[in-house]
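With one protein chain removed, the remaining protein chains of the complex are shown where they sit.
Chain naming follows the written order as A, B and C, and within any one chain the residues start at number 1.
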Amino acid sequence: MVERLLGRHGAVEDHRDDPVSAVWAHVQQARNLKRPHTLELLKAMADEFIELHGDRLFGDDTAIVAGLARIAGRRIVVVGFQKGQDTEENIRRNFGLPHPDGYRKAMRVMDLAERFSMPILTFVDVQGAFPGAAAEERGIAEAIAKSVGLMTRLRTPIVVVITGEGGSGGALGLAVGDTIIALENSIYSVISPEGCATILWRSGEQSHEAATAMKVTAGEQQELGIVDIVIPEPGDGAHTDPVETARRIKEVVLERLDVLGRMTIDELVEARFQKFRVMGPYVVADRPTPPQERASITDRLRGLLSTRPSMPSMPGGGHDVPPGREEV
Amino acid sequence: MVERLLGRHGAVEDHRDDPVSAVWAHVQQARNLKRPHTLELLKAMADEFIELHGDRLFGDDTAIVAGLARIAGRRIVVVGFQKGQDTEENIRRNFGLPHPDGYRKAMRVMDLAERFSMPILTFVDVQGAFPGAAAEERGIAEAIAKSVGLMTRLRTPIVVVITGEGGSGGALGLAVGDTIIALENSIYSVISPEGCATILWRSGEQSHEAATAMKVTAGEQQELGIVDIVIPEPGDGAHTDPVETARRIKEVVLERLDVLGRMTIDELVEARFQKFRVMGPYVVADRPTPPQERASITDRLRGLLSTRPSMPSMPGGGHDVPPGREEV
Amino acid sequence: MPVRLPFRPRRDAYPPDLWTKCPGCAEMLFNKQLDKTLRVCPHCGHHFRISARMRVEQLVDQGSFVERDADLAPVDTLGFVDLKSYPDRLLAAQLSTGLRDAAVWGVAAMGGKRISLCVMDFFFIGGSMGSVVGEKVARAGEAAVAERIPLLIVSSSGGARMQEGTYSLMQLVKTMSVVERVKAARVPFISVMTDPTTGGVFASFAVVGDVNLAEPNALIRFAGDRVSAGTIGEELPPGYARAEFWISHGFVDRIVARAKLRDEIVSLLGFLIAPINGPTEPAPNPTSRPRAFFSALTGALSPDSNGESHPADTAAPRGGTTNG
Partner (left out) sequence: MPVRLPFRPRRDAYPPDLWTKCPGCAEMLFNKQLDKTLRVCPHCGHHFRISARMRVEQLVDQGSFVERDADLAPVDTLGFVDLKSYPDRLLAAQLSTGLRDAAVWGVAAMGGKRISLCVMDFFFIGGSMGSVVGEKVARAGEAAVAERIPLLIVSSSGGARMQEGTYSLMQLVKTMSVVERVKAARVPFISVMTDPTTGGVFASFAVVGDVNLAEPNALIRFAGDRVSAGTIGEELPPGYARAEFWISHGFVDRIVARAKLRDEIVSLLGFLIAPINGPTEPAPNPTSRPRAFFSALTGALSPDSNGESHPADTAAPRGGTTNG
């Protein structure tokens, strides 16, 4: 994936032998403000879009848009992050950094989707939630937690498309679904590479290394089982042909909605639950004795250094989980 | 009721023959800041009270308190307005004028009551919701509407006690229940007498007349079928013996909870719905012809001046509705 | 054939051959032209207040509105007298509007889709909500549930009707209890807030639509100026809490100009009504804009017209409403 990207970019072709630089080029591509965001993609994909405003509690966050779209004749609730493509729009969109009102608006509109039997499509492209006091004190943490929780149980199909930056909890607030799609040049990470470097390397200058270590690229995330489908980007990247990008997304989204639509709602929600329930590998250490409820902690400690590898059970049977290593 | 009140108040005894002044004395009694509010009553009634704070959205409104109380061994969720009894507390309590956060906190805690099978007891004593921009722009209207709506459908018994001022929508936000109890000297009105006078008499000076015209006293509200039970106050009013006042409230509340507890939850919620569904008398005008769906408006207008009296149907069969007059 | 009743001219009956001064831009507008623009000033976009009947006519498919419960009429249970008696106020309002109270409800079609529709009339005692208005809203909601058709309520109200005392306050409970059943039944509810939507109407059904629409510049508030000033001494800026304010504060989804209101509602209905057969549905039939359903009646109801125009629709009628 990375190689393909580099093959099209003369400027960074020098880094072909330098994986760290190649990953960083990918990160920069994902952050290109000219990439199409939710409204640009919708313009190309949807026959009709009625934007709904407001969280019915406090405000209308312009960094998250939500509404009712008709795509290929289907009624679909669309929610997504909206960065600006120029300075003026960026200011109006608060630089694409959402506040609690954004997630609360999303929840309100996603609730309409469930109540009126519309599937949900989300577009994810956000550096992270607004990290300042205005968001903190009005409960950005609660808003993200509630939105994540809601999306795990909504009784309607949910397709997520990561189109650019899948940044941390701020992205996750709209990124829980039955199918997780990512554009080829997008990234997904638990913290920004800069933030990771600052904390772990004690210097922001190691952000390239951090991006590499976290395996942030769409292709790597697919290998890890976090992303289900990677969509190749046209030309020199999504920003060079937004219409073709939208066409490719539309094709995959509609195909996935068809598949998901053939499941019963109960099956769908249970499969979504299981999909995330099994995410995250761990091992089960050897037990010194057969399971005993009152095993003393000293017994457990004796077994600490000897482990046997184990895979998490996968009741949903849906997604591959990469093998855990046996480092412990 | 008014006579009894006057009989105990030398200062206003002069007004015995002046019903307007008598009503105003009642209003002043209802507004006496020394009357026991939610926390004072709870102190006398409850063996245990754990106050819960915060709406999980924006703030913690100190003008509304909510929590878990144990009264006579029963688990009861209590929500109520809290005015201060002195200037310092009044400032801390925002003069007892609630913001949206207050009603949202109340809703959150009342939801716990339903989920964990606790009845709800509310104490109502409020001039009205905070009427300034801070409450308006964060949706005081939405908060009251949602709280009213929630209380109409909560699947647990709700007993409301109006202890002082039952002021307008601000009071109503916590005043929907299966049984509406009022202390003898309390008032209940759709708008403050001062506000009513300003609008209808075009002068605040007619507030006494407005209070009289609106029939604000607890006894009158009982006659109108809005209030179910009026509890006589001890001594010269609730403020002269808060402990005895609390004892009387406790006795009636527990008796009502016993009665309500014998209903199934479905019966309870349906009866509550019907109780309010039939409130508000109207008449049905004579129709010039048998009902015809496409009756022209001119036909209807012909029938306008001739009406026949009618009572609203009372599917629940619960509460008396006073007869409508035939003024139309 | 006009029916000659001793009615005063309705406030929104602008004689077609006279002129009205726009309160927004002070232009003189020819009334016949103003009717063609749905009572919206072609110069500045000022939305004149309109009667419930004109609103119905502007919104629904031509001839599709079937009114229900037109025979419900208010009563003066409290024997309420301020500067006038409540019965006198009622009679005056009934004569001037041709309505028995401040709301009209029925079933209709919009873009071919059947809906339950309730429209308030500000010209009837400031659109204040008493027992009849509450009853009609409730019945509209119950019909929506029973027939599983969307509920559309167009609000225009100064608040609760003080002359009915706490009965009017109880209409907040009555209407919300039915709205809760509408929501539980997963029946769509579109709320349209027009100038003004204040007090107890804003604080009950009007604010809790699945989608909340508002006409441009509509005043939407809970607490009235007089209450704010009287209680906390706070003076709010003029024009505080208009429709656009509520977009940025999160309580209104969309501001919709009157000329687009019908189409927008039809579009929303296309989303909120789940198709019966499968995930896709046919595109809605193109529907002609409704023509004047009530036009004959409008003439019939203003026989005693004295030729005055009534531009003062921005001044709230006193005499029956409470904000807050």
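Keep in mind that, in the parts below, a contact is a pair of C-beta atoms (placed from the backbone, for glycine too) under 8 Å apart; a residue touches a chain by one contact, two chains touch by 3 or more.
All values derive from a computational prediction rather than experimental measurement.
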Q.
Counting the whole assembly, list the visible chains that the omitted chain makes contact with.
A. A, B
Q: Tell me which residue among B:30, B:45, B:68 or B:246 touches the hidden chain in the full complex.
A: B:68
Q) Among A:195, A:219 or A:237, which one is in touch with the chain left out? A) A:195
Q.
Just checking the interface: what residues of chain B touch the absent partner chain?
A. 48, 50-60, 68, 70, 72-75, 101, 105, 112, 115-119, 257, 261
Q.
Tell me which stretches of chain A touch the chain missing from the display.
A. 97, 127-133, 135-142, 144-146, 148-150, 152-153, 168-170, 172, 176, 188-192, 194-196, 198-202, 204, 206, 209-210, 213-216, 221, 224, 226, 273, 276-277, 279-287, 293-295, 297-298, 300-304, 307, 312, 322-328
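We take it that only the chains that are shown with their structure count from here on.
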Q: Identify the chain whose mean C-alpha position lies nearest to the mean of all protein C-alpha atoms shown.
A: C
Q. What whole-Å value do you get for the distance between chain A and chain C if each is reduced to the mean of its CA atoms?
A. 44
Q | Length of the line joining the C-alpha centres of chain B and chain C, rounded to whole Å | A | 28
Q: Return the distance between the CA-based centres of chain A and chain B, expressed in whole Å.
A: 48
Q) On chain A, where are the residues touching two or more other chains? A) 56-58
Q) By residue number and range, which residues of chain C touch two or more other chains? A) 249-251
